[in-house]
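Every protein chain of the complex appears in place save one, which is left out.
Lettered A, B, C and D in written order, each chain numbered from 1.
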Amino acid sequence: MTIAAPHRFTGGRRIDISQLIVWTIGGILLAIVLLGSILTLRAGHYTAAQWRDFVVFGIAQGAIYALIALGYTMVYGVLRMINFAHGEVFMSGAMTTFFLADYLNRSGFLKAHPWISLVAMLLFSGLVSMTVAVLVERIAYRPLRGAPRLVPLITAVGASFFLQYTFRGLFGSGVRAYPAIPVLQGKLWVFQKTQIAVFVGVLITLALLVLFLQRTRAGLAIRAVAEDREAAALMGVDVDRAIVTTFAVGGFMAGIAGVLYALVFVQVQFFMGFLPGIKAFTAAVLGGIGNLPGAAVGGLVLGVIESIGPSLFFDGYGIRAAHQLKDVIAFTILVLILIFRPTGLLGERLGGEERV
Amino acid sequence: MIVHAARRAIFIGLVAGIAGWHLSLVGLIPAFAQRRLVGDALTFSYALLVALLALAAYATGRRYPGAVQRIPWGILSALLSSLMLFLLALLVTHLNLRQILLNATPELARVLTFGGGASGAGLVRLLLIGLLAGLFAGGLSALPRPWGRVIVSAALMTLLLGLLRDVLGPLLPQVVTSFLYGTAGLSLAGALVTFLLAAVLFTLRWSLRAKAVTARATAAVPATLRQPVTQALLLLILASVPLWAGLFLSNVADFVGFYILMGLGLNLVLGFAGLLDLGYVAFFAVGAYTMAVLTSPEVGQRFTLDFWIALPIAIVTTVLAGLLVGLPVLRMRGDYLAIATLGFGEIVRLLVLSDWLKPYLGGAQGVTRIGRPSIASWRIDSPQEFYLLVLLSCLFAWFLSVRLRDSRLGRSWFAIREDEHVAQAMGINRVTAKLSAFAIGASFGGLSGALFASLVGSVVPASFSLLVSINVVAVLVLGGMGSLPGVVVGALALVGLPELLREFQEYRLLVYGIVLIAMMLFRPAGLLPERIHRRELEEAVEEAREIAPAEIATGRG
Amino acid sequence: MRRPIRSFTVLLLLLAFVLAACQRAQPTPTPAPAAQPSPTPAAAASPTPAAQPTPQAQVTKPTDPIGVLEIKPGEPIVLAWMLTVSGGTAQLGEDSKRGIEIAIEDLGGELLGHKIELVGEDSGCNPEGGQAAATRLAANPRIVAIVGSSCSSEARVGAPIIDQAGLVMVSPSNTAPDLTDPAKHVDAYLRVAHNDKVQGRVAAEFVVNKLGLKRVATIHDGSLYAEQLANVFAENVQKLGGTVVAQEAVSPEDTDMRPVLTRIATQQPELIYYPIFNPAGSYITLQAKEISGLENVKLMSADGLLEPQTVQNAGQAAVGLYLSGPDLTVLGPKYQEFVQKYQQKYGTKPVAGFHAHAYDATMMIVEAIKKVAVQAPDGTLYIPRKALREALYQTKNFSGLTGNLTCDQYGDCADPKIAVYEVFSTDTAGWPDSAIRKIYP
Amino acid sequence: MSLLELQRVHVHYGLIQALKGISLTVERGEIVTLLGANGAGKTSTLRAISGLVRPSAGRILLEGTDLTHRKPHEIVELGVGHVPEGRRIFPRLSVEDNLRLGAFTVHDRTEIARRQEYVFTLFPRLAERRKQPGGTLSGGEQQMLAIGRALMMQPRILLLDEPSMGLAPVLVESIFEVIQRLNRDGTTILLVEQNARMALEIAHRGYVLETGEIVLAGSAAELARDPRVQAAYLGAA
Partner (left out) sequence: MALLETFHLTKRFGGLVALRDVDLVVQERAIHSVIGPNGAGKTTLFNCITGFLVPDAGDIRFSGTSITGLRPDLVARLGIARTYQNIRLFRHLSVLDNVLIGLHPHINYSLLDAILRTSRYRRAERTAEREARELLAFVGLTGKEFFTAVNLPYGDQRRLEIARALALRPKLLLLDEPTAGMNPHETEEMIRLIRRLRDERGITILLIEHDMKVVMNISDVVTVLDFGEKIAEGTPEEVRRNPRVIEAYLGRGAASGLGPSTLPLPGEA
C-alpha cells in the first residue's frame, strides 16, 4: 500500500513549494524596497517640498492613467476581455484634436475664448475616441463574442496596430505640439495650472460617469450586463446595446484623457497611446479590474509610485539614473499584483480558487 | 427582396469605398503609384484599386445563387465604390487638406482616377473600371467550382512574381529573367506565361487535392509529405538554400529561422499547453544577452568564451529564466497570464536598457563584437553559412517538438490545455507540466536568441520589444496553433514576405493589424490548422455567430 | 519499429548533406575579418590600381581582397543612405538626405557614364534601427557605398555589419568620440561630422567662460551620442573649474521628466545640459521651468535639438535655450549657394544642421570612386571595394562645403567649427535665422 | 389560440441535441409544469422560449407572434418573463436596482413605483433591505427577490425554473403559495420543478420530459397518479 506523501494540513489552505518560492521572492523584493526607502530617507537629499512635488507630479500623471484605466475597467467588467486597443483610442482623440486646437489657435479664438475652446476640444476629442472605440467593437470584437479568450485578445492587438499605423499614415509620424492655452499657464500655489485643470477634469468626468452609471437606465443596463449578461437579457436589456454603450463611454473618457494629456505634456504623436495604455491597464489591475473606483485609485497610486518610487526606493543604493527604472517598478507592481492579489487593491475576493 | 438586395449592395459598396479612402489616405495607394507590376500600365496601386472594386462586387454577389443576380448587384456595389473613390479625388483636388492629411495630394487624385484626374474623364474611367471589375468578379464566381479559384490564384501568383522582381530576378537564369521581366515589373509576355503556368499548376493541385480529400482530409500535412523520400528531398532543397539564394535571401532565411525557432518554442507553451505567453521575447533576450555577455570582450567580466561553450550556457540560462517566469504564473490563466508574462518581457527589456546594469549588459548601446562559431578552421561568418546552423537548430526543435508531443509529457500538456482541473484529477502534476512547458519552450527561444546575437554580432535592448512577442504569437495564430507546419508557414508569411517586400515596410504593421483581425474573423484556426485545434476554434467561433449573444456570456449550455 | 529508423536515416542524410554543403559554401566570398581595426592606409598595401583608371589598358577585372563590384553598361551605380527619416528625429535624417540628393543633382545624376541610383534604409536613430538597416544594406550586393548614419548609436552597431559586408560608410552627422576611438574604430567607418570631443569642449568653454556658470547638471537619453557628449562636456567643465552636480538619464520614450528634474533640482544647478533628441528634449525644455528650484536655471542642448521642431514643440519655453552645433555661419559662398538650391528644391531652408555634411560625404565618396574605378572598353565598370576604402582614407584637403576635409587613420575627416546658438524667438517660419542666433564664439 | 405554443422545437449545443422536437401549449391562466430528470431538457425548453438559445428547427409562438428568431430582450418586451435556475439575481446591485431591472421595459416611472410597492407588500422583507446589495441576502430572500423581479415585469407568461432549489422546506412552501397567488391574479405560469410532487400539486397540467422528448402529458392529477411518474421521481424500479 502506498503511503501518502507527508504533508502539512493547514486548515483551508495548501502551500506547496512553488508558492513558497514565489512568496520568498516577493518578500525579498519588499525588503529591498523598504531598505532602499529607509536609506534614501536617512540620506535626506530631498526636502519636504520636493517630496510634495513628486506627489503632485504623480497625481497629475496618475489622473490621466485613471481616466484611461476607467475605459479598460469598464470593458473588462462588462465583457471580461482586455481591450488592448484602448491606448490607441486615447491616442486617436488627442491626435485628431490637435488640428482643432491648431485651428483655434491660428484663428485667435483660443486666446479670445479659452474656456469655450477647451470645452470644444474636450468634446471633439471625446467624440472622435468614442467613434473609434465603437467601430473597433463592431468590427473586431462583436463578431467574436464567445470565442475562446485568446481570439479577441489577438484581434485587439491587431486593432491596436491598425489604429497606430492608420494615424501614422494619415497624419505622419512627426510629433505635434499643442498650442499653449494662455489661461492655463503658470502656477497656482505649488501647482501648475494645467495640473489643476487635469485634476479637476478627471474629477468632473468621474462624477459624471458615476451619475451616468447610477442614475440612468443605460447605466443600470450596463451594470446588469456586467454582473450577469444572461440574466440581464432576461430582464429585457439589449445586451449588444449595453456593450456598445460601454465602449462609447470608455472611449469618450479616453478622448478627454487625450486632451488633458496634451495639456500637460503638449506633444502628441501616433505612438503616444502605447505606454499610457499599458500603464493604465496596470492601474486598472492595481485597483481591481472591473472596479471603477479601483481604476481611479489605481491610476493615482501608480502615478505617484512611478514618480516617487525611483528616488525613494533606489536613491539609497546609489543606483545610477534611477528614473530609468520607473517602468520596471510599474511592471513589477503589475506582476506582483497579479500574483499576490489578482483582485487588486479594492477588488473583492471572488472566492479564492475556482469553485467546481 | 429587391430592397433588401439593394441595401446590401449599397452597404458593401460604401464599405469598400471607405476602405479605399483609408488605403488612399494612409498613403498606400499614392506611395506605390510608380510601382509597376506588369508592363507599363499595371501599377501596384491600380492592382489594389481594381482588387478592391472586384472584392466589393464579389462580396455582394456571393449570397445569390446564379450569375443573373450576382453580376448586376456586384456591379452596383463596384460602381458605388468607384463613385466614392471619385468623390475622394474631387475632395483632394479642390480642398487643400494637406495641412492635416499627409497624403491628400493632387497626385492621389490622379492615381485614384487611373490617370484621368478629378474631371469627367476620370469619372468615366473609374466607372468603366468599376463596371469591368464587377463583371469580372461576378463572372468568376459564376464559373464552375474550381475555375474561379484557379484564375484568382493564378492572377495573384502573377502579381506576386511581378512584385518580387528585384528578389527573384538575380536568382533566375539570365535568359528567364530577361524574358519574364521588363524594366520594372513583369513584361507583358512574361505575365501571360506566368499566369498560364500558374493556372495549370493550380488546376493540377486542385485535382490532386480533390482525390486526396477522400483519403486523408484532416491531415494538416499532405500525405505525400510524409514519405521519407519526399522528406529527404525537402531537406536537400532546404539545405541547399545558401548555394543558390545569395546573401540577401540567406539573410532573410536566417531571420525566418529565428522566428520558426521561437514559434516552435511558444508552440509548446501556447499551442500544446494552452498558456498564452505575451512575454516570450524575454527568453529570446536572455539567450541573446547570455551569448553576448559570454563571448563579447566589451562587457562585464569579459569572458570571451567560445561560441560552442557559450551556446549551451545560454540555453541553460534560458531554461532557468523559463522556470523563473513559470513559477509565479502557475496559478494564472487566460488574460491574467498573458498580461503578467507581458510584464515580465518588458521588465527584461527595461533592465538590459538601464544605466544601472550597463557595466554588465551594455545599457542602451547594447553589446557588440559578439563571438561567431567556428568548426575547426572554418569560421561561420556569413549569413549563408549561418543558415545551416539555423536550419539544423530548427530541425532539432521540430524533432523535439514531435517527440514531446507524442509522449506522456505532451499528453499531459494537452490535458492541461483542455481542462486543467480534470488533468489534475487524472494524476497530472500541474506544476511540473506547466513548468516543463515553460522551460523547454523557453530553451528554443534562448537558442534562437543566441544564434541571433551571434549572427548579427550585436545585441541592443530595442531588438527585444513587445513587438517580437506579438510577432511570435501572430506566427502561431496565422499558421494554426499547435501545428508545427503552421509555424513554418506563419514565419514565412509574417517574417519572410515583409523582408522581401521591403518597400512596404512603412505599411508593414498596418497590414499586420489587418491580417490579425481578418484571420480571427474568417479563419481563426490558422492556415495549416492542427486537427484538434481547428475543431475547437471553429466550433467556438461558429457558435458565437449562431447562438444568441447572451448564451455565450455565461458559457451555459 | 519503423519510425525511429526512418527518422534516423533522414537525419543521417541531412548531416551528410550539410557537410557537403559546408564544403561547397566555403569558397563563397568570405569577407575579410574585420576584428582588428589595424589597417592604416599605409599598412594595408593595396594590390589594386590606386592610380587613375586607364580604360584602354585595363581590360581585365581588377582583384581586391574584399571583392570587386561589377557594374554592367546600363546598370546604375548604387549609392545608399542610412538615416533616420521617421519619428521624432526625422528632420535630422531628412535634412541629410536632401544634402545627398542635391549632390547627385549637382553631378547630373551620372558618374563615369552610369546613372546614380539612390537607395536607403530608415535607421530610426536607435541601435536597433541601425542594426536592422545595416543588415539590410549589407545584404544588397549592388551598393557601392553608404552615406550614413544619422545617429551615433546606429553606427556603433551598424558599422561592424557594414564592415563585414565589405561596404564602406561615411557619416554626415555621427559625432560620438567612440566611433573613431583607436580601440573601437571599425575599418569601414568614416565621418565628416565633427567629433564631440570638440563640441563638448566648446560647449563647456561657453558655459564656464562666457556665461560664468559653475554648477551644471547633465542628462542623457541612453544614446551613444548623448551619453558621450554629456560626459565630454562634464569632463571639460570640471577641467575649467566648474562642478558637475548631477548626471542623470532618461529614456527616449519618456514624457514626464518632472521627477528627474526634481531630482536634479535637489543639487541646485545653474545650467542643465541635455544633448538629446526630440521629442524627449522638448519635454525637458517644456517642463524644466515648472520645477521649483529650477525657475532660473539655464538650459542648453546640442546639435541633436538643432532643428525647428525644438522650438515648435516647446514654444515659449524654448526661448533662451542654448544650442551647440556646427557653425554654418562661417562657411563660404559655396555653402550659401547650396542653401539656395536647397530652398529652391524643397521650399524651405535647411531643417537641421547636417545637410552640408551629407553633401560633402557624398562628394567625397564620388571622388574616391573616380579614383579607383576601372572601366572596361564595353563600358563595364569595376569598383574594387578595399581600394575604395583606402582611397577614402587618403582624402586630403578635399574642399567641401563644411571646410577642407582631411581624413585621419581612424576615419575622422571633419574640419570642425562649432558654434553656440541661442533661441530668441518662437517663429520658425524663417528657420534658422528667424529663431536662433549665434552667440558664441 | 394558445398563449404559448411550441411546435416541434429542436435545440442543439454543438453536436449534442438537447431537445428533439418538443411540442407543447400553455393556455391563458394556466400553471403548466415540466417534469423530468436532470438533463432531460426542461431548462433548454425555457431557454429556447426566452431566446437564450436559438432552436435549430421548429417554431415558438406567443399568441401567434413568432418568437423563434427574436433576441431575448425583444421577447421580454413581448411579455415573457423568465426566472432562471439558481435565481440569478444581480449580487452587487441593490435590491431596488434588481427590482428596477425587472421593470426595465417599462418607461413610466409611476407605474414602476406602483409595481415596486406591490412587490414590497408581497415580500415585506425585501422592503426592509431595499438598499442592500442582492448578494448579501439570505437564500430565501434572494428567491423572493428573483420572483419579485419577475413580478415587476408583469409578464403575460412567467417561466419559472426550479424555484424551490436549495431552499428550506418552509420557504419552499411560501414560494409555492406566491406562485399560486400570482396565478390567481392572472399570470400564466410555465413551471420547471424537480420537486414533482409539489409541482403537480399546484399545476393544472404537466408534461414529462425524458432526454429531450415529451414522453407523457396530461392533467396534474393524472400525472400524479401515473405509475411511471411515481417510479421516475419517487424512486422505484
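The rule is simple: a residue touches a chain if its C-beta (ideal position, glycine included) is under 8 Å from a C-beta of that chain, and two chains touch if they have at least 3 such contacts.
Note that the structure is predicted; figures quoted are calculated from it, not measured.
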Fill in the blank from the handout: Missing-chain contact, candidates B:200, B:426 or B:518, resolves to B:426
Completion exercise
Considering the complete complex, of B:96, B:230, B:304 or B:407, the missing chain is touched by B:407
Completion exercise
Per the touch rule stated above, chain B touches the missing chain via residues 400, 403-404, 406-409, 411-412, 414-415, 418-419, 421-430, 436, 532-533, 535-536, 539
Fill in the blank from the handout: Note that chain D touches the absent chain at residues 14-16, 37-40, 162, 164-166, 168-170, 172-173, 194-195, 197-198, 201, 210-211, 224, 227, 230-237
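The working rule: only the chains that are shown with their structure count from here on.
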Completion exercise
Counting C-beta pairs in contact for A-B and for A-D, the higher total belongs to A-B
Completion exercise
Most remote chain w.r.t. Chain D, using mean C-alpha positions, is C
Practice task
Indicate, using Cα centroids, the chain positioned nearest the centre of all protein chains shown.
Solution key: B
Fill in the blank from the handout: Rounded to the nearest Å, the gap between Cα centres of chain A and chain B is 31
Practice task
Among the residues of chain B, pick out those that touch two or more other chains and give their numbers.
Solution key: 353, 355, 543, 547-551
Completion exercise
By the touch definition above, chain C meets two or more other chains at residues 86, 222, 249, 251
Handout entry: chain A contact footprint on chain C (complex, rising order)
Key = 86-88, 90, 222, 247-251, 253-256, 258-260, 262-263, 265-266, 278-279, 282-283, 286, 290-293, 309, 312-316
Problem - chain B to chain C touching residues, read off their complex - result: 228, 231-232, 235-236, 239-240, 242-243, 246-248, 251-252, 353, 355, 363-366, 368-369, 375, 378-379, 381-385, 388, 391-392, 395, 399, 456-458, 460-463, 465, 502, 505-506
Handout entry: Touching residues (chain side chain D, partner chain A) in the complex
Key = 50-52, 71-73, 76-77, 81-82, 84, 88-93, 97, 100-102, 104-105, 149, 153
